[in-house]
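In what follows, a single structure is set out as structure tokens and then discussed.
Entry: chain A
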Amino acid sequence: MRGKLVGKGMVFVVLLLMIFGANTELAAKEPIKVGMLADKTGGLAAYGYSHEKVLRAAIQKINKEGGILGRPVKLYVEDTESKPSVGAMKFRKLVETYGVDFVIDSNSSGIAIACAPVAKELKTPYFPCAGATEISGEKGNRYVFQLCTCVREECKGVAKFAVNNIGKKWATVVVNYAWGWSNEKEFKKYITENGGEVVKSIRVPLGTSDWLPYLRKIPKSAEAVFFANFGSDFLSFIRDLHAIRPDIKKLGAVYVLSGQDPKKLGPAAEGLYCIAPYPTRLEGLNTPYNRAYRKLIGVDEEGLEIGTGKRFVLAYDWAVWQAMFALKAAIEKSGWKSRKDTPKVIKALEGMRYEESLEFPQGSGYIRAEDHLAIVGLYVEQIVKGVLKVVTKIPAQEVVYSPTVDRTKEPF
Partner candidate 1 sequence: MKRGFTFLLVISLLVLGLILPRGARSLMVQMMAFSIFAMAYDISLGFTNQCSLGHSVFFGAGAYGTILPMLHWHFGVLPSVFIGFLLGLVLAFLTGLISVRLSEAYFVIVTAIFSAIFHLLAMDMTWLTGGDDGLSVTLPKIGFGPLKLSLYHPLGTYYFVLAFLLAGYLALRTIVGSPLGMIFVAIRENEKRTAFLGYNVRTYKLIAFLISGTFTALSGGLYAVSLRYATADFFSLYWSIIPIVWCLVGGLGTLIGPCIGVALMSLFQYYVSAWWTYYLVIFGVLILLILRVSRRGILGYFIGRGARGGWRL
Partner candidate 2 sequence: MMALLKVEDIHTYYGDSYVLQGVSLEVKRGEVVALLGRNGAGKTTTLRTIMGIIKPRRGKILFKGVDITPMPAFKVARMGIGYVPQGRRLFPEMTVLENLKTGMRKKGNGDKLDEIFDLFPALKDRLSQKASTLSGGEQQALSIARALLTEPEILLLDEPTTGLMPLLVSRLREVIEKLHEDGMAILLVEEKVPFALSVAERLYFMVKGKIAYEGSRRDLEDKRDVFIRYLGVKN
Partner candidate 3 sequence: MATLKVREVTKRFGGLVALDRVNLSVEERELRGIIGPNGAGKTTLFNLITGELKPTGGKIFLDDEDITGLPPHLICQKGLSRTFQLTSIFPELTVYESIWVGINSKRHRWNPFTKVKNLTDVAERAEKICHLIGLQEKRDELAVNLSYGDQKILEIGMALSTEPSILLLDEPTQGVSPKEAEEIIGVIQRLAKDITVILIEHSVDVVLQVCHKVTVLHEGRVIAEGDPAEISKNEEVQRVYLGEA
């Protein structure tokens, strides 16, 4: 009897909690609510940390200058735990519980792909900062904007340089999931177009602790390795590759270095080439806009956070910054007032051109209307004596490829 009462009591308390908890969404309607899916814990925690700081800096700047159309911007941050399922759930929570109007970020392609259908279902524009080509391809939709470089752009851009300056015979080593496959496929395509050859493609599961068995399969004929992995996998990869093939040349996307100090990586990483949409060190792109941008987000010339000495993942941080200001421009252009005006914002974003400025420190570019992808230039950096140096710049026209989808025809 008593047990039943307790059980009932508990059910009651739960119901009460739900009703009261839910009331938090009846907050003031005035500000423009922006949600952020930050990868604060889990494998991508380094990205989440700096992305959050950058977005907060951007919103602070906007609010200080009078907001958007006179309305302040309010930020809601949720942690994705670097897991796609959690990310998708948090996307819902941001929109449904906090009532955010736009969602920015997650550096994980998996999370971005998982959230894309949710963005469409909840009719909320979404600006992931992840690189998988599918986001601006078949996995995306009219609500999703990839305002950073995608894998295909990176591979296409770097292929000519790779064949001419690094090597002709390549092996690819990628993590075994969508982003890795994208890299494998695109690199092979463009390296072959440029007269090179991929002699072996190796896929490695995420979080593998012993890389030797995989790397042992790299044929002797391979002169260079193109790799797509990050975090722990990257560390194991370069260490074991250095032990087993110290002579081989290496090329990868720069975000593999996420928060790592190239100096500490030692001889294993020496000479490593990276594809970077944005140079980590100010020296690579020393413009007044960049100096101001770095100042606002609190980062020094070397890419370290002022005060803590933490390493920002600058190569991708600009995408968050740029997404916020592109959004601001689109809201201002379309005169967005509430959720029902969302299609107007999307139309304003499609085909939007922007000029190099403090708002767009990476450089001028445009958002391609057909696939919602930002078309920008790239850099190739190399670790020389433990320091990242820009080796070459690849202009946007060498990066661009023809779009595979046409979002403008999709209904809202």
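The definition used in the following text is that a residue touches a chain if its C-beta (ideal position, glycine included) is under 8 Å from a C-beta of that chain, and two chains touch if they have at least 3 such contacts; residues count from 1.
With respect to how the candidates were assembled, all candidates are chains of the complex that A comes from, given by their letters.
Please read these numbers as outputs of a predicted model, since none were measured by experiment.
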> Of 1, 2 or 3, which one touches chain A within the complex?
Replying inline: 1
> Once bound in the complex, which stretches of chain A touch candidate 1?
Replying inline: 1-4, 6-8, 10-11, 14-15, 17-19, 21-23, 25, 40-41, 78-79, 83-85, 88-89, 92-93, 96-98, 109-110, 113-114, 116-118, 121, 139, 176-179, 181, 205-206
